[in-house]
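All protein chains but one are shown at their positions in the complex.
Chain IDs A, B and C follow the sequence of writing; residue 1 opens each chain.
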């Protein structure tokens, strides 16, 4: 469950507590080790700062579209989250740095009062980047003090809230990168977040050839358990775990690659109404789309705007920044379909949660080439995979009470579930049962697809 | 599956033929009796004319909003359907009455060429009502001729297409009434489609009192078969039949009534963000809603715009003309939830398909009072019941090829399924497996809700 | 001064009474002859009915755009005007036909209470055309009764108000025709208000050739008196008469003709930003204009939608249905300029007010061909001529008090003055000093231009 962007949200939440009380699900015995938690908190807070490093104060301030937020706002909002949900309640004598920040940096919590309009976040030239950095320091110092005081047993929920704050900040780390890309993509200078070296794309052409093979992995039907069953951290929308009945299905071993998408474009994919959902056909025509939005054709060659700047399209890399309508149309063109979120989760069951995630050094965040091998690959990392499952409540789900109840439940309408994380998802953030969700027209995340089909 | 109105469609379609060929599903042996089919065709065509009778040429021409179409357009479009899909192909020497009508009266079939923009249907003052009546006569006469010629065995698909045309026209009959209501609701004169007599509302107050009881019917969980399995007419989106795994659940015996909704309004239901989906909260605030859209409060009393004119709200009648956001918020306020489409279908299994449908005399189309009795009532007729199920493809579904393939499949995105038909659904049109669908913001149909809950 | 359409108005008004009291300017001695007034009233009322004759009830009901109103609404509104401003105040025991009509048929008089929104006039399918005809009869009968009672001297303002009502209705007669053309122009059937006979266009080609000559009429500069100075009927915006200082100028003998505009289009006139006002350039690009809006090119030939249907463009006829931006760009392309309203008025001084106005039989309302002759022609009738004068207040102007004060004064902003009347202006309605006004983007009237230049 990732930050919302449609028109309202950015949060994530927690709790398997079906009674709605705020009792987060990490196991209390293991959690005893608050030192580890403190270390992870520091690492997470540091990574956010590191992500902002290549960006000028100007870059950090501007908002390219309503769905995206400025870097500076992300840095301040994640800080406000710790202040508002933890420090105010649990650190004696905690003093807010500024009375204005609650108004400026609340995202969408109705329960937390009025707030600056989402679409105007880019107007906040004040507080400055420096002041936001001071704000982060102020809160980090207070959090350290809280840990020093020791978290007594009876307030074990503090540890749960810190865990939630870490996961919340990780979600915003992903957004910092996708939102800055949405800004740079509209600049006539095509700035790079980080310059790629010349050799980054080596071998792309070669492996494109290798990619012609169609390898499918088959899966049994029957009753499968879906949803989170462990006792670690997870979001409320991954619960209750429940059984679903599936028919036999198969998945492609690799995600759809740029080379395939070029074929789709060349075959008139964006001009053929029979391939599109009615909403999608209306959308691409109103917006005059004829290829993915970060692509441009120059002198017969395709280029793609990336975090490394505007670069020649890598044929073997996964297609990304496509919306649901596009994913669905491509699948229909290919004579296949998208997997359901259940199929995806079942197929992922025995895979390690490893892949091309955001690395700690934030060197070159981009999806890496995808080579058909006959084995299920790239389920985690690289690109979020659109599923055909509308994002909704699992049977028996009730939103938790209070502000944390505003995290996931209120977005269960008109969006689709995505699985697996992307090249800008912080490592350790993702789970098999993790459910991301976006509106079918949204495309500024690292979103791609994997083909599925029936199998009988 | 009723005509779409979101931005694009009005059709329904056919065929269990999973291979996509146009072989409709009515059983060929019974179908042999073409005389019965001809009789049903005549009845259907007559009913449409009857529905238009209380309306002046002006009433029949104007379009109150993009989602609705003028009566005259419905009368002509259903006629064009027979011309385009049957007469042109199967009646030797058939001559179109006017070369312009294909452009004017195609709804959304990309495969059938350019067409008049949906939002401009209300600008078609020509052809006149009289000319549309002539057009209907011209096509009816040709259809009669086709039947007289005898439908040879090898063109049994003609009978299928006639069946489809009948069902298609029935859908538009419902729309004729809901669309004219949307027009009259915007008139300062509050015209009645048909005047109600003074005694129509008798006894409403009394039975409202009786309604306090909360009666629930319980259902077993387990594996259930969903979707159409017979060999009669049905739409493609009701197939393939497939198994789903349900948890135990219960349904209220009656649909939610106006008296309950008055309580919801009085309790600040439209002012409490915690009750609403984020999209719903944004929607009602942007549009300044604080009650169902056909309601107004005057001198402390509630009135409702109906096909009988603007009348005092009937407390015991089902609430209607609410959208998905409202239905969902009400259920949350009541501490319950909406049923899934599967639960609804399972619960309806042993009920006769009887209820308050559009009667042949079109006397007083309105939902009738709903009295809690402890037995499952009003599942069919009165009001379409919103379910929590996003409208999507059943496993294994593929849209049929050709123009009929544009009926249902291309709308499987961002809409919700409704079940059971309404007081303006023609009798004989509905099935247990029938799936209607609308966007969550749409409310101009006779749409209501029934509460569900878990049961363990 | 014609009805406004921008976003608000349709009226005209009266009165030279600079003190704001309602004492209309017709001379009271001549006016004594109330029989003549009664006769003119009847003629005017009859003409409106006659204008509606070729139109079906459907045609009379629909509104193609916010600026235009339905025929039926014009028929009712002009009737309401007599009821509201005269009958209610001066006819003892007058009874309104319906209490709803004040709400339905008030146009924009804030002083007369709430009213039906302008953009929703096309939703008024009720009252029907027949009921509106009854309403007209009811009011006509009452007006006749008022005249029968005799208008006593002390209520001579009644005669002034009748005169105002006549002029007001004449303005709406013009609108009935231009508004129905705006509707028919959006119909795929291109209906004719009245069919033209085949020979209507005879000779057009020939005279186009004759039109190459550029004849200019020269006028002296100096101090000229502008504005109405007589004692007949006129509108408040034609007063106070005042002096202006003009430089020598010259006018073309004929208005710009289609053949010249074809040349302008062919010369890339709509593609050259240097020819356009910045607002105009933005407007034509946003709306994708490349020729006048009622023109279409088919197989290399130009056609024009007219009240006679869609017809081959007449080369020698005046260009019409162009907006101010287009007129201004054309003049710049031609190396000339538009005249000021003062220049136009001075030039018209010795001409009889004769021309191609709406004839009583309403046979073929259209601008007739324009032949260069060396004499000033077509100043009156055919097409309204755009001037370069922003429509504003004459020095010393103050709007009259009360509802009539809402006629002209409140529109003195962002519009331009037009002079001379058109082929659908009722005869007797126009004056040299008459000031019509429209926004620079509006083009649905019969609007054209005449070139002017400096002369030294």
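Keep in mind that, in the parts below, a contact is a pair of C-beta atoms (placed from the backbone, for glycine too) under 8 Å apart; a residue touches a chain by one contact, two chains touch by 3 or more.
None of the values given here were measured: they were computed from a predicted structure.
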- Message: I'd like to know which visible chains would be in contact with the absent chain if the whole complex were considered.
- Response: A, C
- Sort through A:88, A:126 or A:297 and give me the one touching the missing partner chain. A:126
- Message: I'm checking contacts with the chain that's been left out. Which of C:117, C:232, C:268 or C:396 qualifies?
- Response: C:396
- Message: Given that one chain is not shown, which residue among C:114, C:279 or C:375 touches it?
- Response: C:279
- Query: Thinking of the whole complex, not just what is shown, which of C:110, C:220 or C:354 touches the missing chain?
  - Reply: C:110
- Note on the structure: Touching the hidden chain, out of C:57, C:227, C:292 or C:440, is C:440
- Item | Residues of chain C in contact with the chain not shown | 4, 6-9, 108, 110-111, 223, 242-245, 247, 273-274, 276-282, 324-325, 328, 388, 390, 392-393, 395-396, 405-406, 410-414, 440, 454
- Contact residues on chain A toward the hidden chain run 56-62, 64, 72, 100, 103-104, 116, 120, 122-129, 183, 186-189, 191
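In this section, only the chains that are shown with their structure count from here on.
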- What topology does the chain contact graph adopt: line, ring, star, complete, or other? line
- Query: Could you state the distance in Å from the CA-based centre of chain B to that of chain C?
  - Reply: 47
- Task: Averaging only over C-alpha atoms, locate the centres of chain A and chain C and give their separation in whole Å.
- Result: 60
- Query: Where does chain A touch two or more other chains at once, residue-wise?
  - Reply: none
